[in-house]
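Dumping the structure here so I can ask a few things about it.
All protein chains but one are shown at their positions in the complex.
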Amino acid sequence: MPDPSLEDADPIIHIEDVHKWFGELHVLRGVSLDVAPGEVVVVFGPSGSGKSTLIRTINRLETHQRGRIIVDGIELTDDIRNIAQIRREIGMVFQSFNLFPHLTVLDNVALAPIQVRGWRRERAESDAMDLLRRVGIPEQAQKYPAQLSGGQQQRVAIARALAMQPRIMLFDEPTSALDPEMINEVLEVMRELAASGMTMVCVTHEMGFARAVADRMVFMDEGSIVEIGPPAQIFEAPQEERTRRFLQQIRH
Amino acid sequence: MSASGLILHPAEPPPPAARLGPAGWARQHLFNSRTSGVITVLLVITLAALLAIIASWALTSARWGVVTDNLRLFLIGLYPPAEAWRPWLGLMVVSTLTGFSAGTWGGPLRTTAVWLGAAQLLLAGLMLASPMGPVPAFGMVLGAGVIGAGAMAARRRPPSRRLLRWAWLGSLPLVWLLLGGITDGVVLPPVGTDLWGGLLLTLVLASVSIVLSFPLGVLLALGRRSSLPVVRILCTGFIEVVRGVPLVTIIYLADIMLPLFLPGDVRIDRVIRAIGGLTLFSAAYLAENVRGGLQAIPRGQLEAAHALGLGAIAIHRFIVLPQALRMTIPANVGLFISLLKDTTLVIIVGLLEILGIGRAVLAQPEWLGAQVEVYVFIAVVFFVLCWTISQASYRLEATLGVGRR
Partner (left out) sequence: MRAPPRPLPSTPPWRDTRVLAVAAQVAVLAVVAVAAWLLVGELLSAMAARGLSFVPGFLDTTAGFEIAETALDYGPTDTYRQALLVGLANTIMVSVVGVALSTILGVLLGIARLSDNWLLSRLTAGYVEIFRNTPLLVQLLVLYFAVFLQLPPVRESLAVGDLAFLNQRGISLPRPLPGLSFGAFAAIVGAASVAAWALWWVARRRKREGRRSPGLRRLALLLLVGAPTVAWISLTEAPIVLELPQLGTFNLRGGMSLSSELAALLVALVLYTSAFIAEIVRGGIQAVPRGQREAALALGLSEGAVLRRVVLPQALRVIVPPLTSQYLNLIKNSSLAIAVGYPDLFNVSTTIANQTGQPVAVIALVMVTYLILSLITAAIMGVVNRRAQLRER
């Protein structure tokens, strides 16, 4: 939920008329979006709509050619200091987990705080254990990623992102690569995270999750935002024909 | 099979006698078809004839004295006999570390340790047959013993792996110092590299070159994959040029050019020049091996690392290089074996590693005409060395396949 005391404060993510091209392909066509602190935004749409590309531009995994992106007051440009600062404030969870296979679960989570924030090893490790407890798998700390199930690996990935104490969490289809029986354990963690007041932008197909947790939903198609609104609006009274059609498709 | 629907199993007839035992095995594996039978017969005849010729030569008319009489030359070249304890001490250091490593890590290192021990015992035997006498032979036996003792001690109380790795790294400069000595040293008077020779020089050339080529090769591999075109082109160009020319030309060039590049008074000795040539060569091939490993790391991991805010150096240090280097160990062990064999090429520039010593020995009037004995001996030495390392490498590949990734 967005923090009411910050109702009139600046948005923590401000995306203004952002365009992106992959060569000749125009993948983002003038996207604008503001995300308030503590807000949970779910982005959905057909494949190729640019939703993954959009959230990847927020932490500069992709560059945008036109428009502005401002995260927590810092503008995202070619300035390496800005990029580094912004990345410290944003945590990201990927569809394919992307854990480091040669490090233990604990080392995976503790690596960035030690190297980037300069924490001492003991502090980083104890903090990591707290996070592993929070996502429900403290006993796996000394195991290697290959020894864990997909759902457990994704939870480690969430803990790893949280270890940097980000103000924003980005989720790029976090459950799409999971077997059905493991989707819930990850969604559970995400629900708890949302309830704790984290600003979240999630690209996902999990409509149940969206309906329950999202403050706003964003429907994207062919590189632009078609409709934005609270779940109630999107599910019960979508304003745009395309939104309605897409929702029908995924329901069947 | 009976009409009433009951399936009766008649008593199982025993397997045909012709399939059992050594006769059966022979029938299956040597004579299972007409062509196969013919091949077997031909091979047996040829093999028997060859072995007969070789055995008769080796045991009767071959003059093995050329090897035993000159054993010290073959092993350490012109290294002063009074200081011969220093190469021996270096061997002891390596033996100790090998023993500890075998006990700590096991697996392929255990194979290496066993062979190193066996080699030293064999050498001890040879030494007894040579004018070198029983003292160095005893030294070899001691070395073999140290390997065994080290292995057992490490099994009982495994030392820190990090410490052991650093010890290995430090052993190279230590051995170099031991061999080369210190100017005006009393315990370790200087012994110029022009006196180092034989198997000692072979091992020094190969080991130093591969160790020095590692940082250069890794940098080249990273540079070749750089997004900056200038860096990429320079690295690719260097790698392709070095890989496209024969090693002899590089050694020759290094031998001629390196002295020309330095101001007049500075002299680099020939061994250093040869190491320079071998290092450049090895770095280019190593770069290609490492590049394969770098390519195998999924992009997603790099993205995750960037998303976490890790800087380029941290990413390479903790994520990219550990995985890439571990993956390419088998290929790099193969490179080391090639390098060992390639050290023979330095005879082109007159260095006296084991092959060079062989040719020098053959120039002695009493051993004229003993070429075959000398070259066969050298071939056997290399075979034992390279074959054991490659066996260890096969076992390593097997374990790495099962391991963490």
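Letters are used for the chains, namely A and B, taken in the order the chains are written, and counting of residues starts over at 1 for each.
Here is the rule we use: contacts are C-beta pairs under 8 Å (C-beta built on N, C-alpha and C of every residue); 3 or more make two chains touch, one makes a residue touch a chain.
All values derive from a computational prediction rather than experimental measurement.
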{"item": "Of B:L71, B:I239, B:I337 or B:L396, the one touching the omitted chain in the full complex", "value": "B:I337"}
{"item": "Sole contact to the chain not displayed, among B:L195, B:L234 or B:A360", "value": "B:L234"}
{"item": "Subunit B residues touching the omitted chain (full complex)", "value": "29-30, 32-33, 36, 39-40, 43-44, 47, 227-231, 234, 241, 244-249, 252-253, 256-257, 259-264, 337, 341-342, 344-345, 347-348, 355, 371-372, 375-376, 378-379, 382-383, 386-387, 390"}
{"item": "Touching residues on subunit A - with respect to the absent chain", "value": "8-11, 14, 16, 34, 36, 68, 70, 73, 75, 77-83"}
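To be clear about the criterion, only the chains that are shown with their structure count from here on.
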{"item": "Subunit B residues within the subunit A interface of the complex", "value": "298, 300-301, 303-311, 314, 318-319, 322-323, 326, 404-405"}
{"item": "Partner subunit B, residues of subunit A touching it in the complex", "value": "59, 61, 84, 87-88, 90-92, 94, 96-103, 111-112, 115-116, 144, 146, 157, 160-161, 164"}
